[in-house]
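With one protein chain removed, the remaining protein chains of the complex are shown where they sit.
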Amino acid sequence: MKAGYKVVALASAILVVAFGLLYSGRSVSAASTLQIAGSVKLDGTAPHQKPIDMSKEPSCAAVHKDKPVTTEGVVAGANGGLENVVVYITQGLTGNEPVSTQPVEINQKGCQYLPHVVAVDAGQHIKIMNSDQTSHNIYVQSTKNPAWNKSQPPGAAPLDVTWNNEEIGIPVKCNVHPWMHAYVVVVKGPYGVSDDSGSFKLDNVAPGTYTLTAWHETYGTQTQTVTVAAGKPAAVSFTFKAK
Amino acid sequence: MPGKVFAVVVAIITLVIAYCVIAHVWWMPVDVSVHGPKIDHQIEETLFGAGILFIAGQLVLASFAFLYGDSKGARKMKAFPGGAKSLIVFACVVVGVEILVLSFVGSKAWASVYFTPPDPDSLRVDVQAGQFAFYFRYPGPDGKFGPLHPELINETTQNYFGLDPEHDADAKDDIVTAGLAIPVNKPVLLTLHSKDMGHSFDVRELRIQQDFVPGIVIPIHFTANQTGKFEIVCTQLCGLGHYNMKAYLEVMSQADYDNWLKQQAAMQ
Amino acid sequence: MHDMSAHAAAHHAPPSGFIRKYVFSVDHKVIGIQYTTLSLVAAFIGMALSWVMRIHLGWPAASIPFLGTLSPNGAPGGVPTPEYYLSLMTMHGTIMAFFVLTAAPMAGYGNFMLPIQVGAADMAFPRLNMASFWVTFVGFVLACATFIIPDGPPISGWTAYAPLSAVGQVAGPGQGRGQDLWVLSIALFCVASLLGALNFIVTTIDLRTKGMTLSRLPLSTWAWFINAWVSLLAFAVLLPTGLLLLLDRVGGTSFFIPGGLVVNDKLLPHSGGSPLLFQHLFWFFGHPEVYIIILPAFGIVAHLMPTFTRKPLVGGWKVITFAMIAIGSLSFLVWGHHMFVSGMSPSMAMVFSVPTLIITIPSVIGVLVFAFSLYGANIRFTTPMLFCLGFISLFISGGIGGFFLAQPAVDSYLHATSFVVGHFHFTMGLSAIFATFAGFYYWFPKMWGRMMNETLGKVHFWLSFVLVYCVFMTMHLMGLTGAVRRYSSYVADFMVPQIPTNRFMTVAALLLGATQFIFLYNAIWSRFKGPKAADNPWGATTLEWDTTSPPPFDNFGGRQMTIHHGPMEYDADASVMQTSPAKSIAGT
Partner (left out) sequence: MSESELTMSTGHEVLMEASPYRIEKKKLGMWIFIVSDACTFATFLFGYGYMRVGSQNWGTPFDFPTILNGIIMTFVLLSSSLTMLAAVRATQAGQKPSANKWLGLTITLGTVFAILHLREWFKMFGEGWGLFSNPTGGAVQFGACFFSVTGLHLAHVISGVIALLIITRGYNRGRYDTSHVETAGLYWHFVDLVWMFVFPMMYLMNAR
């Protein structure tokens, strides 16, 4: 019986070591492709965003009757963060970054596009879904990619679409509900979109020096260079001045 | 034989239709406008006059088909004694009278809607139609509408009219809403703009239907005499969202209206 | 001159070789059959489109079998998108109004029968005639091609109101290449109709055989002749309208596009045009077009009824002919009644309302003549005669609707409701179709030399007649509730209660469509297996029945016909009608 304890102890010891090795191995592999993390700040107070009256579409108005939604031209997040800023790399890429295979989703819910701004790799798939009881039309006013305009009745299968050329800030709108707007940013290489606290991160960045560009639908673009050294994630921060 | 069957079928069809109309199986909705009753009366009068002609015509046709089947020579054929002259006279007189009555009374109804000038102190509301929604603009406290700048129209910032509050004093207090609210028993003057296509302003309960024509401003005026919530729909084909281009008309008491306008002003 | 008689001989010798004989034939009979066949195909296509619309209206969420695979873009999973519904609506209207109702009773039967009825060997300009068919054919192909191109068919309705039809792709799906193709197709159709009308007029004026005075013309010829004039003027206006629209679309002009248009937040570069100009031009064509469709129907019914009632029409050829002339000429003064609520000056509305009401007088006279010609007759209820009776009944029902829509005050409520849809389906749609059916059953023996099956024909009539009322009279009544047309689904709350009504109409419409296959089967079966037709199976008195069925290449086998009295003039006792043209027409 005692031998049994020994066996268990030994086995567990081996397991611990094994897990330890595995873990260290993962951290090593992580070190080889770093990430750029950072945050976007809004300097000043965001302009007044008008509330949206959806009374035209009762089913959607019902969804928001507690807190009316507003326009999303400038969405200021917690502690001065600026939401919906797309950060991507404009210089320094090797050109053979892998296209993310994970499809991005845009949901039409309560007569809003969720999310309001999406970024994708050129060629990455986007799933456009309609969770409303009304039919929307999706008008993609792209210029470097073929523009299209198509209705999606309630309960229709999601649309699976891709954009093959880089294009920044493709306006997407629904004519049936003129207040519905979204933007698609098509880039090559890593990208990040700032969340409600203004923070973002770009994954799988090889060490090197890059020019980062931050794009916002209202405030336009900013660029800065950042160097990603092996071993530690680079931190950057953008600041947009409220106009 | 087929003649008799035809006669019976036509008679049945005629009676069923007559029943549907008389029994109001399908009928007009409640009428909430001051001028509406004139139009309703006109429709009913036409239903009556034309209905008589309809029933008479169908029954004449049916009875002739019933009576004059092929007798294989048993019955000598005879020409219609009245001859063509009587038919022509009948047509000219009966239809002519009908026409005179209808256009006389009808033009009165039409004139009452379109030829009476709007009440000078009527409530003015500006309507902007676009693919695929209506937006309404109230002049605000100053009672003046700011000028429109089409190049400024921007749906992302909800600037559906193309107002420029920074530079136009009159535009500062304009109130833009997604629904039309009006006080009951108050004359209303709408000015219809369209920013893109031809649209139409149709409220069944008001008995008003008027197209928007891009490039020109079309005034229409009416007075609603009952409170309630009614649908404004577009009846002029304007694109893929035509079927869902609508807004709501709310006729309220003056007090409710004032509150509503305050809320809307706060939401600007 | 001698070489010309050689020409003449060559003309009278039928062409050899399949292509010259059946495809690019200059023989008016072949061309007539080509037109009729084209219309038949078009009619079934248009009908299929209406089925999809009806099903979608009755059961908006229903997935329609095969549709998902037929057009995965327009109807993913078989459920039509709103824009696809509008495309179907547009193409249904276009195909039915132009390629069926305008083509079949006029170009189809007219081409085949008019030269024979006036005793000519062919149309005045056979090559022109061939050209007009093939131009029509290309136009039809272009119209159908809109379904194939990625852009899809236009969504602006058969009226193609500017600016929706003029500003291009930004206006919505189908408004790019689709609308371009549509305009081209209509322009081609205009050219073809103009050539056809020219041919009809010249043939009727110049190629009448000895003794075929105007007073002795068969009433169908009269109708085609009057109608040719109306088409000549109407299509001559639609053609330039289409060209101007095309200029606006591709040339960057602004005839129909006003300034300051903002579509999808884009300020368009156009300025100064007028959408109302387009409506005026379109309806100046568009309303005569309605009569272009109904006049041949009048003619066919007037032509058939004496044969089957065995007695002349009340008032002989004069009354009905002058009624048709009056309708034809008044039709150019009424276009404004389509624009009562479209921003035209209200006083103009009253001006237009008067001739619109007045035009009912000749129409009523026509109907009365038809109805009272039955008085004291010996009606032979053959299938063609039944369809004639159906025409009269439907035309009464449809005409009644005119009293409503002719009055601005009433129209301001009924405009753009399903009442209008029911009204024009009765008047220009189903009435014309019934007369076309009557003509088809009546002339089939002459065109193909075989009789059609009477029993199937009668079944076809009874079902069609009842179902037509179920569909389109219901539309009238539903219109009283203000149910708006051109809506693909019931987003407006007040239309939700009409869903059961729509389901009833949908079922009836599907049955009505199914009924037409009885007709199709009857036609195809009789074409090959039907009993051989005599030269004059109906005992009619016009020239087309005084030759073989089908007629020889030169129509009368070299005989030069001479006419001694008209189709409705009889011997001393005017009560009995000749049962053989031989008596009324002496061959020389």
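Note that the chains take the letters A, B and C in the order they are written out, and that residue 1 is the start of every chain.
Throughout what follows, a contact is a pair of C-beta atoms (placed from the backbone, for glycine too) under 8 Å apart; a residue touches a chain by one contact, two chains touch by 3 or more.
None of the values given here were measured: they were computed from a predicted structure.
**Student:** Let's see if you follow the contact definition: name the visible chains touching the chain that is missing.
**Tutor:** Touch partners of the hidden chain, whole complex considered, are C.
**Student:** Touching the hidden chain in the complete assembly: which of C:208, C:249 or C:287 does that?
**Tutor:** C:208
**Student:** May I ask which residue of C:102, C:221 or C:274 touches the chain that does not appear here?
**Tutor:** Answering carefully, the residue with contact to the hidden chain is C:274.
**Student:** Could you tell which one of C:197, C:371 or C:389 touches the chain left off the display?
**Tutor:** C:197
**Student:** In the whole complex, not just what's shown, which of C:41, C:64 or C:236 touches the removed chain?
**Tutor:** C:236
**Student:** With the missing chain put back, which residues of chain C would touch it? List them for me.
**Tutor:** 1, 4-5, 7-8, 10-11, 120-122, 124-127, 194, 197-199, 201-203, 205-213, 232-233, 235-237, 239-241, 243-244, 247, 251-255, 269-274, 277, 280-281, 560
The rule is short, and it goes like this: only the chains that are shown with their structure count from here on.
**Student:** Line, ring, star, complete or other: which one describes how these chains touch?
**Tutor:** Drawn as a graph, the chains make a fully connected set, so complete.
**Student:** Could you tell me between which two chains the number of C-beta pairs in contact is largest?
**Tutor:** B-C
**Student:** Using mean CA coordinates as chain centres, what's the chain A-chain B distance in Å?
**Tutor:** So the centre of chain A lies 49 Å away from the centre of chain B.
**Student:** Distance-wise, how many Å sit between the C-alpha centres of chain A and chain C, to the nearest whole number?
**Tutor:** Chain centroid spacing, chain A to chain C, equals 57 Å.
**Student:** So which bits of chain B are touching at least two other chains?
**Tutor:** Chain B, residues with two or more chain partners: 130-131, 155-156, 239-241, 244, 246.
**Student:** Which positions in chain A touch two or more other chains at once?
**Tutor:** In chain A, residues 134-135, 137, 149, 151, 173, 175 touch at least two other chains, as defined above.
**Student:** Could you pull out which chain B residues touch chain A in their complex?
**Tutor:** Listed in rising order, the residues are 130-134, 155-158, 160, 177-179, 239-241, 244-248, 267-268.
**Student:** Where on chain B is chain C touching in the complex?
**Tutor:** That would be residues 1-3, 5-6, 9-10, 13, 17, 20-21, 25-29, 38-39, 42-43, 46, 49-51, 53-54, 57-58, 60-61, 64-65, 68-73, 75-80, 82-84, 87-88, 90-92, 95-96, 98-99, 102-103, 106-107, 109-110, 113-115, 130-131, 150-151, 153-156, 162, 195-198, 200, 202, 204, 207-216, 218, 231, 233, 235-244, 246 of chain B.
**Student:** Under the touch definition given earlier, write down the residues of chain C that touch chain B in their complex.
**Tutor:** 81-83, 86, 155-157, 161-164, 167, 171-173, 258-265, 267, 273-276, 309-312, 314-316, 318-319, 341-343, 346-347, 349-350, 353-354, 357-358, 360-361, 364-365, 367-369, 371-381, 386, 389, 392-393, 396-397, 400, 403-404, 407-410, 412-417, 458, 462, 465-466, 469, 473, 477-478, 480-482, 484-489, 491-494, 501, 574-576
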